[in-house]
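Apart from one protein chain that is not included, each protein chain of the complex appears where it belongs.
All chains are identified by letter, namely A, B and C, in their written order; residue positions are counted from 1 within each chain.
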Amino acid sequence: MSDNGPVQTRSPVLTVRRVDAYHAITVVAPQIAERFRSGQFLSVGVGGEHSGMLLRRPFAIHDVKPDYGGTVEFLFAVRGPGTAWLAERRSQDLLDVVGPLGRPFPLPRDPVNCLLVGGGSGAAPLFPLAHALRRRGCRVDFVLGASSADRVFSAISARRIAETATFTTDDGSFGVRGRVTDALERVAADARSDVVYACGPMPMLGRVAGAAGRLDLPAQVAVEEAMGCGTGLCMSCVVPVVGEDGFTRMARACVDGPVFRAERVRFDDVGTIPFDALGAPGWKPWSDDPGAEGAPEREAG
Amino acid sequence: MSDNGPVQTRSPVLTVRRVDAYHAITVVAPQIAERFRSGQFLSVGVGGEHSGMLLRRPFAIHDVKPDYGGTVEFLFAVRGPGTAWLAERRSQDLLDVVGPLGRPFPLPRDPVNCLLVGGGSGAAPLFPLAHALRRRGCRVDFVLGASSADRVFSAISARRIAETATFTTDDGSFGVRGRVTDALERVAADARSDVVYACGPMPMLGRVAGAAGRLDLPAQVAVEEAMGCGTGLCMSCVVPVVGEDGFTRMARACVDGPVFRAERVRFDDVGTIPFDALGAPGWKPWSDDPGAEGAPEREAG
Amino acid sequence: MSPIPDMRTRLAGLELDNPIMAAAGCAGTGRELARFFDIARLGAVATKSVTLEPRAGRPAPRMSESPSGMVGAVGLQGPGIEVFLQRDLPWLQSQGGTAVVSVAGSGPDEYADVARRLTAAAGAAMIEVNLSCPDPAAQGRDFADVPAEAARVVRAVRGAAEDGVPVFAKLAADAADPVALAEACVEAGADGLSMVNCLRGMAVDPVTLRPAPAGGVGGVSGPAIRPIAVGCVYRTRAALPEVPLIGMGGVQTGADALEFLAAGASAVAVGTMNFADPSACVRILRELQQLLEERGVDRVGDVVGAAHRPTGAAVPGR
Partner (left out) sequence: MSPIPDMRTRLAGLELDNPIMAAAGCAGTGRELARFFDIARLGAVATKSVTLEPRAGRPAPRMSESPSGMVGAVGLQGPGIEVFLQRDLPWLQSQGGTAVVSVAGSGPDEYADVARRLTAAAGAAMIEVNLSCPDPAAQGRDFADVPAEAARVVRAVRGAAEDGVPVFAKLAADAADPVALAEACVEAGADGLSMVNCLRGMAVDPVTLRPAPAGGVGGVSGPAIRPIAVGCVYRTRAALPEVPLIGMGGVQTGADALEFLAAGASAVAVGTMNFADPSACVRILRELQQLLEERGVDRVGDVVGAAHRPTGAAVPGR
C-alpha cells in the first residue's frame, strides 16, 4: 500500500553461490531493491507450494544491485530444513520473497568515524551499511568475528570497503584468536570511532553494547530473534526494550527493530519478561490517566 | 524381504515427456523393472522432503525397459496438487517409488484371442499386457475409449501391437462416437475373442463386466479405487468382492487387486457396504465353526 | 459468463461485505496488514484480544514450527483497553475497517469491564469473547473447558455490551464436548459462535530436550488443524442450525474457505496464514469469489451449510 513499505514478490533466482560456509542467493526483485535501506531484511517462503513448513525464513539483505531492474542478495548458513531447501534452489526457480522489512540503521548526518562489528553470518547487513556510510564520507572500520576461518564473512570485501578490517576467530584459524569484543576497544581507539554499528548473535551484541557503553560511544545494534512472520503480526520476536519514557516494553524485533539503540535493549533479560516490563505479571498501572501509559510510536510499528 | 515382493527405491528420473493430455515419467528402477508383471502399479511420494502431502500417488506401470539396468514408465493426467508436482519433475530429480504393487493380470496358458478394453489413462496397464500376450502367441485386439481425442491413450502403439484397434470418444473427436462398450460386442465377435481384459474407471468396468457376461466371456478387470497406502495397510481402497465361498468381502484393491475376475466384483455396490457382506451392520455369523468363515488366501494379501 | 456472486453475509445483526475476516491475534492492530492491502476490503478484522490492563505476554521464544502448523504461546501481549480505544480502534475505523473486537480477561468481571468500556467508546461492530483464557478459579483450565464457566463469561459480556452489537463466543476445539460448550454459550446469550481457537500442544526441542515453547503449553494452529476445525463447525451447525458461526482454523486458500462455509460457517477467519503470506486474506477472498463464480453460485449464502443437505440434493450452483 504505502510506497516505502514492504512488498511481496515472486522473484526469480538469478544465482546461487557457495561463499565459504555460506550460500548466497541473488533474486530479481526491483521493488525490494529500490526500497531497501541497510539493516533491513527480507523473508522467504520455503518448501514449495505444498510445503509443510509454514513459516517464512528471515535473512538480512547483504547486497542490492541495479541489474535486471534491481537484484537483492542474501547469504545464509544451512541450519535446518528451511535453509537446506534454499541451498538446493537453482537459477530461474521462483522464490516467494517479502521485503524490505524492519527499521534500517540510522545514518549519521556528518562524516563521522564508524566502527562496524559483526559476528558470523550476522555480519551480512554491515556491508550495504558500509557502502552507505562511505557514500556519506564516513570512515569505516570493520571488526568481524566467527567461530572459524570459513565462517568469517566476506573478509575480502571488508578489507576493500573499510579503512581497516580486523578479524577474530574462536579457534584462531583466521585473524586474532578470541572474540570481537576483545579487539573492539583497541580498534575504536586507533580509528577514533564516533559510533558503533553491530549485528550478530544476541550474546555478542550484549558484549558490544557493554563495550560501547564503557567507551561512551553511541551504538546501534541489529538483533536476531526467532521470527514467526517478520511483519509484526505474530508477536513472537519480542525483546525487552526500554522506551523514551523509561518503561520497558516487549518490542517486536521485526517491526520495532531489528535495529535498536544498544543501550535501550536489556540484553541480560532477553528470553524473559523483566518483572518491571509494562504488563508483566504483578505489574501495576502507574497512573489512572491512560494517556500517561503512552503509546510510543515504536510500539505501533 | 521376499524376492518378488515390492521394493522401495529412490529412483532418478530419466525423462519427463508430454503425450497428448498426459505426462510420461520414466525412472531408473532395476528392481521394480525386474519384478514387474503387467497389471501391477507403483506409488510415488509427492511434494518433496517436507511435503504437507503425505499420501503416495498410485500409477499403473505402462512400460518397462532394460536400459540402465531397468527403467519403468508411468503416465498420468494432472488432476490435483500431487500430479501437478510430478509434472514439474525434471531429468535427474530423485523420486521415492514403491513397486511393483498389486496382483498382476493372470495370463492364459494357451494362445487364445484376447480383447483389451481401456478407458482414458486407465488404459496404461494394457500395453505391457498386450506385449506379454503377444509373446505367448495370443491374438490381441484393442478397444480404447476416452472423453476426447487427446485423451485417447497411445493410439499408435495400440495399432502397432494389436491385430485391430478400435477407438471411441464421447465427443466423436476421434474414432467412433460413444462408449467402449458400444464397440466391444462387435469387436469381440469379429475377433472371436476368448477372454476380455479391461481397465479404466469403475462405471466403465461395470459395463464391460456386464457385456462380457452377456457374451459369456471370462473377463479380468483392473480397478482404480482411491488409495491411502497402496500396500495393504490402511484399508482405504476396499471394493465389495465375492469370494470362492460365495461370501462378499470388502477386498483391498491394492493387494487383493487391482486385478479381479470381473464377475466377482459387485460393481453396483461399489462405494457401499452391501448388507450381505461379511461383517456388514446387521450381518450374523453363519456358523459357530470359525473354519467355515474361511480366510480366503486373497484376504491375507 | 456467470454473474459476480453476491458476497455479503450476515452474522446475527451484522452484515459484512464479504465472509473473509482476519482472525484475532493474527492481524496485529490492522496497521501491519495495511502495508500490504486495503483492510477495508475484508469482511472484518478481528483484533488481538484486549484485556483491561496492559500485558507483557510470555517470554520468547514464543513459537515453534510444526508440520503444516505452528505452536505459539504469546500470552495475550497487548496494551490494554484504554490504549486500544485511544489508538487502535479509531485507526481501524479511520481506514473503513469493520472491527470485531476480541475481549479477554481473568474472570467474568474483567471481561465485562472491557466490554463496558468498549460500549462507552463505540466503534466495535462485534464483540468476540475469547474463552481460551486460563480461569483462575479452575486450576490449569480455560473458561472454554468448563461450559458453565464459559457461560458465566458470555453472560457478563452480553450484559455489558451495547444492545445492537452482536456478541460471539469463541470456542476451543479441544473442549470436552464442543457442541455442549456451544449450547451453553448460546443459552447464556451469545448471538453467534466463532470456532476454533488453537488446540493445546507443544513440541520438544530436539537439542535441549526442553518443551518449546517454554512451559509446555502452547496453541497449535495452521492448516494442520483444519480438518479438526471443519469437523467442529459441521457438528455445531448440525446441532444448532440457527446460530451463525464464524469458522476458522488453517484456512489457506479459497477452497478451504468454501469448506468452512459448506460445513456451516457464515464467515471465515484467516489466522496463521497471515504470517506465511501477508496478502493471504485478500488472496483467499479473490479465490473464493472465483470458485463461487465458476460454480455459478449467485449468493455466498447459498453454500452456507451445503454439506448438510440430504444425500442426493442438488449441489449449489450446479
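As a convention for this text, a residue touches a chain if its C-beta (ideal position, glycine included) is under 8 Å from a C-beta of that chain, and two chains touch if they have at least 3 such contacts.
The structure presented is a predicted model; accordingly, all values stated were derived computationally and were not measured.
All shown chains touched by the missing chain in the whole complex, by label: A, B, C. Of the listed positions C:E53, C:E110, C:E149 or C:E259, the one in contact with the omitted chain in the full complex is C:E259.
When the whole complex is considered, the residue among B:V19, B:L54, B:L94 or B:A189 that touches the unshown chain is B:L54. The chain that is not drawn here is touched, among residues B:L133, B:M250 or B:V265, by B:M250. One of C:E82, C:D174, C:D191 or C:D277 touches the chain omitted from the figure, and that residue is C:D174. The chain not shown here is touched by just one of B:L14, B:I61 or B:V98, and that residue is B:V98.
Even with one chain removed from view, subunit B keeps its contact list with that chain: residues 1-2, 5-6, 8, 45, 52-56, 96, 98, 225-226, 228-229, 231-239, 249-250, 255, 270-273, 277-281, 283, 285, 290-291, 293, 295, 299-301. Mapped onto subunit C, the footprint of the missing chain covers residues 66-69, 71, 141, 145, 173-174, 176-177, 199-204, 206, 208-211, 216-218, 220, 222-231, 234-235, 238, 250, 252, 255, 258-259, 262-263, 291, 303, 306-307, 315-316.
Against the chain not displayed here, subunit A makes contact via residues 52.
Here, only the chains that are shown with their structure count from here on.
The count of contacting C-beta pairs peaks for the chain pair A-C. Set against the Cα centre of subunit A, the chain with the most distant centre is B.
The centroid of the Cα atoms in subunit B and the matching centroid in subunit C are 46 Å apart. Remark: subunit A and subunit C have CA centroids separated by 34 Å (rounded to whole angstrom). Taking the mean of the C-alpha atoms as each chain's centre, subunit A and subunit B sit 57 Å apart.
Listed for subunit B are residues 52, each touching two or more other chains.
In subunit C, 67-68, 223 are the positions where the chain touches two or more neighbouring chains simultaneously.
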